[in-house]
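Yeah, one chain of the complex is gone here, protein chain that is, but the others are all in their spots.
A and B are the chain letters, set down in written order, and residue numbers restart from 1 in every chain.
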Amino acid sequence: MNILEISDLTVRFGGLTAVNAVSLDVSEKQIVSVIGPNGAGKTTLFNAITGLHEPTAGRICFNGTEACRPFGLATAMMLILIGLIAALSALLVVNVEPLWDTAITANYVYQQPFSWVKAARAASHYFAEQPGRRFIVPFLIGALTGLAGAYAIWSRTRRAPEVAARAGIARTFQNIRLFNQMTALDNVLLGMDSRLHTRFWHAALRLSLYWREREESRQQAMEILRFVNLLEDAHQLAENLSYGHQRRLEIARALAMQPRLLLLDEPAAGMNPAEAQDLMKLIHDIRNRGITVLLIEHHMPVVMGISDRIAVLDHGEKIAEGSPNEVRGDPRVIEAYLGKEHGDIPTA
Amino acid sequence: MSGAEIFLQQLIIGLSNGMIIALIALGYTMVYGIIELINFAHGDLFMLGCFAALTLMGLFGLDHVATGSSGVWPGLLLMLIVVPLFCGGLNWVVDRFAYRHLRESTKLAPLVSAIGVSFVFMNLGLLWGGVPMKVFGFGRAAAAPKDFPELLSNTNLLGQSTVQFSGKDLMVFVVTLPLMALLTWYVKSTRAGKAMRAVAQDRLAAQLMGIPVDRVIGQTFLIGGALAGVASVVFAIYNNTIYYQMGYRAGIDAFTAAVLGGIGSLPGAVLGGLVIGLARAFCDQYIETRWTNVLVFAVLILVLVFRPSGLLGAPAKEKV
Partner (left out) sequence: MATQRRILFHWLFLLVAALIPVVELALPGRLHFGDLLRPIFIMAMLGLGLNILTGFTGLLNLGVAAFMAVGAYSYAILTCDIYPFRLGFWPATLVTVLVGLTVGLLLGLPTIRLRGDYLAIVTLGFGEIVEDVLKNLDSITKGTQGINPLPSPSVFGYRFRPETYQPWYYLFLGILALLVLLNRNLHRSRIGRAWISIREDELASSCMGINPMKMKLLAFALGAAQCSLAGALWASYLGSSGEPGNYDFQVSIIAVCIVIVGGMGNVGGVLLGALVIMGFNSIVLETVTNFLKAHQLISSSNVFTSPGNWKYMLYGLALILMMRFRPEGLLPSKQLKAELHPPEPNVPPPAS
């Protein structure tokens, strides 16, 4: 079963085509590596999958559907609500002074009881006098502007990263993007956020759900930290961790999202061989938990060691795909790497 | 006046005021473009420029010169040279001592520093108004607005037409248009201008290319300040009254103009300034004056809803 299907994906930035008609299918619980020289479009591919870039052409299907916010009933109602709010604001802006005068000031005698019914009647008279100018025109203009504006803002966020994240895609970043001023534990808890149920009221009033979930989430976070071997660093500030530990923390944070697909962007960068071995074991453990892993990597021993399949990109195009052995011997792949330090692609 | 004439009149007023706002916005957007600092003190720098211009008038006895006479020209030239130098220099000094060491910290620290500078400038303006010179009313009422002598007359250059276009309006265009052209040439074609753009795009890369980043930033403050200085002279001659709190209003207009056009974009600042100038003029005429600020704000929000980077701004690209 294909958890991820990328069909003819093209991502263009102005004149630059970063990804050109790339197709890739990833089966569940596979470990697939995307390799290629620098600038081949690998991170752009990841960014498109996770919703940071809008595809210029082509489709990305995760779990059978495109991960974007559907235009459903809820959205339509929200747009209408905002349109209404804008319309009411427009009405208010145009009419508030005279309306106040006729409804309230004219009817209110100092310190005498006030009749709201009379005020309402005065207000409706006010509008009935010049319905076009006072009611219909502002209402319509406000409603249209509100709808258009809300739609403009909404449509720009259809493929926002949080949509892909909630659908079950988690990622790490090429240049580590941890929340440096939070502890490791807090970073992982942040990753878990979309699975939590505590609402504003629970937190503000410290209701029992808050305490319960706090305990449960902490335990789960600790378990994840133990899984990636960072338990001792749980209360350290993220920015105080060593480079290798930071990379692992990013993975832990991504795992906290309970994703079905995990995208790792150069997780082995800057690692020595021992650390790379640990990383490979970790990725295997992750796959054994049922998570599909898609990986960008330059570190060939890692790529060759753990991948089920490898896709090779060069200048935005996919030039090869297959098992590690197939890719290793592919002349086009060797040519793409020719001139770099790699030369012949090493096996270990 | 017929409808068309009213419209034309407001067009002239709007464009003149818009050009002045554009000048201030240009200086502000240049500094923002290069170090992403909301320079709060910029409006107050403009105000100090006006006070400097008035001081020059007093020192050289220019307040006695007859309106519109030939004695006006040397005075005008003097102000247009000295005041921009003063403002540019002051801006450069402020960068050197209040912002330079904050280059590496978050955005908030330089912003608060700029707020501090703004307060200092405003206080300077208040105290300046108390200087015992004739042009300042002998320092008797420091906080009161000061009159700026009428150097150019109000006579309509269009003769008997009901539409007014005076020497003052002409001066605005004659000073600002060539200046903007000069600025565009400077930024596009000179080495210094290119260095400025490089630092604005990617400071680290520019540094690695051997560009003296701090010096370039200092130059930007100098030029931005100078632009504010020119705006002060033009404003003072056009409006004939200055007061120590005017920096705040001017600042808001300039910031709004810069944001409207897209912060960091020079043509954007000019466009934004003109839009605001025109919006003000038309609102004053066709709707009530008291709602002008609200209208300008509404225009700003509307533009930003549909174009969050401003009219001519480029969306900020985050490298992931």
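FYI, a residue touches a chain if its C-beta (ideal position, glycine included) is under 8 Å from a C-beta of that chain, and two chains touch if they have at least 3 such contacts.
Predicted, not measured: the structure shown is a model, and the values here were computed from it.
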| request: Looking beyond the chains shown, say which of A:Glu129, A:Asp193 or A:Glu216 touches the absent one. | output: A:Asp193
| remark: Considering the complete complex, of B:Leu77, B:Leu127 or B:Leu158, the missing chain is touched by B:Leu127
| task | Just name the one of A:Thr65, A:Gln181, A:Ser208 or A:Asn288 that touches the chain not displayed here. | result | A:Gln181
| note | Missing-chain contact among B:Phe60, B:Tyr248 or B:Phe282 belongs to B:Tyr248
| query | Which residues does chain A use to touch the chain missing from this display? | reply | 50, 52, 82, 85, 89, 96-97, 100-101, 104-105, 108, 110-111, 114, 119, 149-150, 153, 156-157, 160-162, 164-166, 170-171, 173, 176-182, 186, 189-191, 193-194, 196, 198, 200, 203-206, 210, 214, 237, 239, 243, 246, 253-254, 257, 269-270, 298-299, 341
| said: Applying the definition given at the start, please give the residues of chain B touching the unseen chain. | reply: 32, 36, 38, 98, 101-102, 104-113, 115-124, 126-127, 129-130, 139-140, 142-143, 248, 252, 255-256, 258-259, 263, 290-291, 293-294, 296-297, 300-301, 304-305, 308-310, 316, 318, 320
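In this text, only the chains that are shown with their structure count from here on.
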| task | Using the touch definition up top, name the residues of chain B that touch chain A in the complex. | result | 302, 305-306, 319-320
| field | For the chain A and chain B complex, residues of the former touching the latter | value | 43, 47, 52, 145, 148-149, 152-153, 173-175
